[in-house]
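Every protein chain but one is kept in place in this view of the complex.
Showing subunit A:
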């Protein structure tokens, strides 16, 4: 019995080990190949870095792969979206948790229904609408809509229900505090852990968004990082492998770093608000 259990445990570790390699190896090969020359990559696989990083960097830069600009654009969009999503979702969640008003159940049901309606469905109308508003090649249509993030509100409502105490608000009211001030001074700090989790997800989702910037932006100086990746499918990179791997690597490294530091919150938040795409 004990022996069978040990054998089973070993088998499970082997399977988990293989899956771990499967998760890491593609990115490892990517980063290693970013440092190798075209010749070395042609000769075969290696798991050890080589010395052609600088060369690959120059090739990439000569192709106009403006990674800093792309990173800057992605960062501005993702940071603004995250702030708006987190702030207004917290405000909405607070409204649902703390107040009793007519139509609350209906509004909440509508909001839950919205979770599953993805933006892709309206993208044709959205594009035409933005064209009319003269907002193509602008970051505004990529940022402002994040004020309405139904899945974040939904998660924060669940979160609020575990931490909210009506007494806090009532005590502040007796001292004459304004409702918005109560929200800012008392509720936002209480919600901090939930907000951090949702903030990370909002940031990563916005950072990784490809389709929306693809249809709205065609000025290359406003390209986001995922759009720059598209340039790496150009013909030149069919020979300049090293530069291509480096290009992909540059878009991947910031996320890997974020993940290494925040994986605890990310894994913890998956069950909460992690809806697909």
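A few points about this structure:
Definition applied: a contact is a pair of C-beta atoms (placed from the backbone, for glycine too) under 8 Å apart; a residue touches a chain by one contact, two chains touch by 3 or more; residues count from 1.
Going forward, contacts and distances are computed from a predicted model.
Matching "Molybdopterin-dependent oxidoreductase", "ABC transmembrane type-1 domain-containing protein", "Extracellular solute-binding protein" or "Carbohydrate ABC transporter membrane protein 1 (CUT1 family)" against the UniProt entry of the left-out chain gives the name "ABC transmembrane type-1 domain-containing protein". Looking at subunit A, the residues touching the absent chain are 5, 8-9, 12-13, 16, 19-20, 22-24, 26-27, 29-30, 33, 41-42, 44-45, 88-89, 91-92, 94-101, 104-105, 107-109, 111-129, 141, 144-145, 147-148, 150, 153-154, 157-158, 161, 166-167, 170, 173-174, 179, 183, 204, 207-208, 210-211, 214-215, 225-227, 229-230, 232-233, 241, 244-245, 248, 251-252, 255-256, 258-259, 263, 266-267, 270-271, 274-277.
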